[in-house]
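For this depiction, one protein chain was excluded, whereas all remaining protein chains were kept in their positions.
All chains are identified by letter, namely A and B, in their written order; residue positions are counted from 1 within each chain.
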Amino acid sequence: MSNKMLTLMMGFVAFLILAVGVVFVFALASGGDDDAASDTENGGQEKKPSNAAAGKICEGNILYVPGGEPNSLLDPIQVGDVETSEYVVEIFGGLVTLDTDLKVQPDIAKSWEVTNGGKTYTFKLRDNVVFHQGGRRVTANDVKYSIERAADPANASPTVKAYLGNIAGLKERFDNKAATISGLKVIDEQTIQIDLIEPSDYFIFELTYPVSFVVDKDQIEKNPRNWTKQPNGTGPFKLAEFTPAEKIRLVRNDRYHLGPAKLDEVVFELGGGSLLTRYENDELHVGAFPASLLDAVKGGSNPLSKDYRAVPNMATFYFNLNPTKAPFDDPKVRQAFAMSIDRENINNVLFYNALRVADGFLPPEMPGYTESVTSYKYDPAKAKQLLQESKYAGRLPRVVLSYSGSGGTPGDLLVAIQKGWEDNLGVTVELQAIDSSAFLREQRQGKFQMLSDGWSADYPDPENFLGKLFASDSPLNYSKYNNAEVDKLLQAARRETDRTKRYDLYRQAEQKIVDDASIIPTYWPVDHQVIKPCVKDYPSVSMTIPKYRYISIDPKAK
Amino acid sequence: MAPGLLGYTIRRLLWAIPVLFVISVIVFYMLRLAPGDPVDAILAKNYQEEQAQILRKKYGYDQPVHIQYIKYMNNLARGDLGISTRHRDFTASEVILPKIWVSTQIGFMALIITFALGIPVGVYAAMARGTFLDPLTISSWLALDAIPAFVMVPLVQWLFALKLGIVGLGYQGVWSSHMILPVLILSLPGVAGVARLMRASVISVLNEDYIRTARAKGLKEQTVVITHITRNALLPMITVIGLSLPGITAGALFVEQLFGIPGIGQESLAAVLAPDFDVILALVLFGSFLFVMANVVIDIVYSVVDPRIRLGAARGS
Partner (left out) sequence: MAIAGTADDLYAAGEIARPRRYRTLRALLRKKIAMIAIFYLVIFYSAGIFAPLVAPYDPNDQELTVEARRQPPSSEHIFGTDGLGRDLFSRVLYAARTTILFTLVVILTGGLILGLGLGLLAGYRGGWVDTAIMRIGEVLGGLPTLILMLAITASFRTRINGLSFWLEDHTWLGDDAKTLVKFTIIVGASVPFAWIGSSRIVRGQTLSIRESSFVLAAEAMGASTWRIVTRHILPGVMPLFVVGLSASMAGIAGAEVALSYLGLGIDPPGASFGNLISDAGFVRTFEQYPHLLLASSMPVVFFFFSWNLLGDALVDLFEPRTHTQG
């Protein structure tokens, strides 16, 4: 019997230890209640020794960054998403590229000239551009092949028509009415001439978009189905490893014609997890910084303050009100909705001022941006009055706001704005989360009343935002926005070859679009990053460009 | 016994076939009839009807659903699980097989820990029956069962990674110290269930005649416990393995998501949201098949080691 008691007592002691452990966890957790700020500091101090001991990632020459899962193939003509572009622009190259100031620079081309009133572009190619595998030299025929391959209807490139549609004969090829593209002429091995349908100043920017990048004909013909697993490009990095949802590993291309990268490798971690914590634990060189910590980091009280930097993102969030559906067929209703969103306050309270309130549709980093464009200011009294004057006064139909809800976060932003409409206009807007593919379908079919949407830059020209999204003849205009005056301005801007005049036309169009309130711009996003001090020359750039070749790791820097 | 066993096995497996068939039909139709398909997701904002038609033709989505289903089943019979539309360079099996391997290893570790903790806790509770220690022990483990993984994860991440800084969080392969937290979070909720059944099992063995005889012979309590009870009470625990599987897979979905582990939990969530038709179907069929098989095998093993048990009687799902 005493034995039994002994066993029981020992077990009970073991249980007590466990219980104390559990209590300890909760005691610590609730301790955070009292003084969260000092806790954060303590946490930082405690981590310092481990940081110093583990500073291993700064010793090698491999950069570890968080990456997005590519939604598309690593094939330039299939890319339509930001995530895949990030890898494709490093692996492949085109005639021209963008530098860190978003200026067009020669890549495979050595130089180019524009003649025929802006309708003919002639490119001289470098003689030292080679493919990663096999080392074959890139010639004008490769450029021609790559663009014709993009236009081949059998390849179903989603972007070729919208981004290269101005090349003479491309649409005919795309519609299978021609076997080649008449506007592409190989003059000699080092020279290619591209004829356009109408003069274009921004065509050179469109060529920085992946769809025209050069691919290896030999490889594709040999292995048409699986070549994208070992894509053979001319970019600064080669694909070494791609494990879905785990990692993408790029290694340096030593023969890169613009000067090889300084890093040996870039490893993109696709798994996610808590990025900032992994950054602090020295598993990543770059981390994302949560908005709620911004005050601490800007005030310098957070240990990560010195690593922090804000990188504007050339993108715009907006609401799309369908002008063909009641009640948004009445401009007064649209304006009333626009005027009852308190963007400043929401940015301040919800986002800790992590975003920028969008005064217009074009983000400030966009060439041609001007502060003279203004969007509707928060004015609840005027909004109420406008709604009263509208034809739907007092008998507003149900309004449904659809948003792509395929993440785990039901947007606080939308709930705050919804409440604003309810309080200021007395309208209860239904929030409808739908998964992304159904959302896109609803948008395309124009069934929606109101959408929450966003657009990010493909190339740094206003045409990419205004022309692509709102010209009524643009294949990418799914907004149902259609304004003859705006169309006229956009068309004139498209053909204008004087850049200053062109930007001015876009400014006029933009103001009209914003005034119509069918598009209500809300915010321009900002990326809040932390970067290890040992990472040198990490470009601060607002859109996707080949950037990893500039970066180096200095093990001595603290 | 053997012919009965064989017949039983065959009957169980035969029943699984129509049910799996019905499930595959339902899931297949459900996915196809939902608004929005993988082609919408692939083309996204750049959607043009021409390309969409080419892609739909390529993937076969342009055909009537029953034809698609027959084709799918045809391919499945040849071991072809189809293609992934979310990871466009990969076939469905290329996507899921490595992830199944990752999740299997983690799940297996979790299972071992669940049993390694649950069995002694159960024996202890049984020994302590009649005292307040018995309900207290079981209850405290039930408390862990009540905390959902997505509440547990931020708590332990904060404590062990941020506050104490003793473990890392990134995925660095299954066999690294970074897996300690995820595996523990997967295994601890199941301990209560195992302990409860172990306790019941030990108590019923304790009441058996031969234990009373052993005790009457003056054998030490510990000897009795270790030799007889452990051996006779452990047997029924085999059946519980099947019972623990659903809990571990459900937990894996959140744990893998929040720790960034490339396993089937993370993949199934992403596949459903994408949507990625063939991968969803492959995961559902694989999961179902695994569970059915696991339970059949467990039943058979159990009836072989303990012929007294009527087949199909003492089993969970």
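In this section, a residue touches a chain if its C-beta (ideal position, glycine included) is under 8 Å from a C-beta of that chain, and two chains touch if they have at least 3 such contacts.
Note that the structure is a prediction, hence the values are computed from the model and not measured.
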Contact set of the excluded chain (shown chains only): A, B
Touching residue (missing chain; options A:D435, A:E463 or A:D516): A:D435
Per the touch definition above, residue among B:G82, B:P98, B:G118 or B:P189 touching the missing chain: B:P189
Residue in contact with the excluded chain [from B:L31, B:A52 or B:I100]: B:L31
Contact residue for the chain not shown (choose from B:Y47, B:F90, B:Y124 or B:W158): B:W158
Chain not shown, touching residues in chain A: 29-30, 32-33, 36, 39-40, 43, 274, 276-277, 290, 292-293, 342, 345-346, 348-350, 398, 400, 405-412, 414-416, 418-419, 430-435, 438, 442
Residues belonging to chain B that touch the chain removed from view: 15-16, 19-20, 23, 27, 30-31, 33-36, 129-131, 134-135, 138-139, 142-143, 145-151, 153-155, 157-158, 161-162, 189-190, 192-193, 196-197, 199-200, 203-204, 207, 242-244, 246-247, 249-251, 253-254, 268-269, 272-273, 275, 280, 283-284, 287-288, 291-292, 294-295, 313-317
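To be clear about the criterion, only the chains that are shown with their structure count from here on.
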Gap in Å, rounded to a whole number, between the CA centres of chain B and chain A: 37
Interface residues, chain B side, partner chain A - complex: 34-38, 40-48, 50-51, 54-55, 58, 84, 86-90, 94-95, 98-99, 124, 127-128, 131, 133, 136-137, 140, 155, 157-159, 161-165, 168-172, 220-222, 257-262, 266-267, 270, 273-275
Contacting residues of chain A [partner chain B, same complex]: 1, 3-4, 7-8, 11-12, 15, 18-19, 22, 25, 28-29, 43, 46-47, 50, 69-74, 78, 80-81, 153-154, 156-159, 161-162, 174, 226, 228-229, 242-246, 269-274, 277-278, 280-281, 283-284, 406, 434-442, 444, 455, 475-476, 478
